[in-house]
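To keep things clear, I will list the structure first and then write my remarks on it.
The other protein chains are all here in position, but one chain of the complex has been omitted.
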Amino acid sequence: MILTGELIINLIITLFRIAGGLFLAIVIGISLGFAMATKPLVRNFFDPIVTLTYPLPKPALVPLTMVWLGVTNKAAVFVIFLGAILPVIINTFHGVKSVDDRLIWAAKSLGTPEKNIFWKVVLPASTPYIANGIRIALPVAFIVSISVEFVASRAGMGNLISYYSDFGFYDYMFAVILVFVLVAFVIDRVTVAIMERYLRWYDGK
Amino acid sequence: MGRSKISVRGLSKVFNPLKGNPVVALENVNFDVEEGEFIAIVGPSGCGKSTLLYMIAGFIQPTKGEIIVDGRRINSPGPDRGIVFQEYALFPWLTVEGNIKYGLEEKGLDQDEIDEKVSKYIRLMGLEGFEHKYPKELSGGMKQRVAIARTLAYEPEILLMDEPFGALDAQTRELLQEELLRIWEETRKTVLFVTHSVDEAVYLSQRVIIMTCRPGRVKNTVNVRLDKTLSREDVITSREFVETRHKVWVDVREEVMKHYCIVEG
Partner (left out) sequence: MENEAFSGAERAVSLNLRETIGSFISSAYSILVIAIVWELVGRSEIVPYYFLPPLSDVLRSLVVHIADGTLLYHTGVTLFRAMTGYVIASFVGVSLGLLMARFKSANWFFEPIVALLLPLPPLTLVPAFILWFGIGHLSKIMMVIVACVFIITASTYHGVKNINPYYVWSARSMGTSESKILRKVVLPNALPFIFNGLQVTLPISLIAAFVFEMVSGGSGLGSVEIYSARFFKAPELYSSLVLITLVGFIFDRIILKIRSRILSWY
């Protein structure tokens, strides 16, 4: 009984952190990806930064955010955000870059003014890529959240796992691991199902 | 004779003019198109016929020369010129209905008018029952029907078609050719039809413009006088068809052989 109560509270904490970090990563990542694909100035600035930070194992940022923001929720959300944003940026960028010129031409000759091309064509045409970026960012967010909770948190599933392990409650520890894995699995499936529902027009080429 | 519908004057296009290897796609192209005329443009692959069409559509700018439509020099896409691409270029995220609606909504028509036109062109192109399908669920022929319906629904005065039936199988191709002719007879729009099929050009058009290989120039113009009221069988076995076809074919073949220029580009 004690386990269930603690489990639910900590699961909610972890999921909130993941949701917060992912939300920021998606909003800022999509905007940046679009800006980089359409504005050479923005691209020139961020391209080397993305290239340089891409191979960085994202959990390595945990100690850094620990120093910056302490052992706080803010730190956890921030490091999840940092881990999840790159795949969103990169996929959005490629999505925008791969929009067929002819679609834009077709829209223009059907009367769409230049300033609306983005909303009418570029954005809907790149949604499959953006969705893919989010799909990749999702497990990264889970991994980073667990890492940050192992080493720099007073709550959350990772914290609970290492707590039970430190005090030798191995049965509890495995129960928490199992729940977390199940929840991660279900969230991934649900995300994929939602994406497939909304992208059923996409022929995957 | 009155003013031409489309007038192409001294048109040239050079790609990469400032870089290492400029490619002269078109050089000093001149021709006029009358209102309601059906023109076919034929030539070997890579002769710049699509480039020519894209410039008339206003998607790319000429290096030299000008294009005049209805007395106005054009430099951007406009609602007076509708285009149909070989690869359909349907919006994959919109249904058949959504695609046909697109231009009408951009035009700002009211809902009743939109619905009426959509159902009219769905009927015209034989798309009943497919209204709520997405492009990926359709065959190539059906996709091209939707693309043509989308362009026609917008009611442009000029129809620009870039090898629209090039990716279709032979049967579908013939079927759509006949439907295009029927629609043209009904609406008498001005049509510019790019193809590399000599048969298609002669069967469909009133006048065939033959292009030279890179750089593309107008090599010859052949008038076609066929009785379009006859059935397809009767048309393609008629003496006029065979003779005209031969005339065009000799010109095109000469170009292909001269350069052997299957430098796709």
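Order of writing sets the labels: A and B. Residues in every chain begin at 1.
Just so we're on the same page, a residue touches a chain if its C-beta (ideal position, glycine included) is under 8 Å from a C-beta of that chain, and two chains touch if they have at least 3 such contacts.
Since the model is a prediction, treat every value here as computed from it, not as a measurement.
Of the candidate positions A:Lys58, A:Arg102 or A:Lys120, contact with the hidden chain is made by A:Lys58.
Residues touching the missing chain, restricted to chain A, are 44-49, 52-64, 66-68, 139, 142-143, 146-147, 150-151, 157-158, 161-162, 164-165, 170, 173-174, 177, 180-181, 184-185, 188 (touch as defined at the top).
Here is the rule we use: only the chains that are shown with their structure count from here on.
With centres defined as mean CA coordinates, chain B is found 45 Å away from chain A.
Looking at the complex, you find that chain B touches chain A at residues 54, 57-59, 76-79, 81-83, 85, 87, 89, 91-95, 102-103, 106-107, 134-136, 150-151, 154, 156. Interface of chain A with chain B (complex): residues 100-103, 105-112, 121, 124-125, 127, 200-203.
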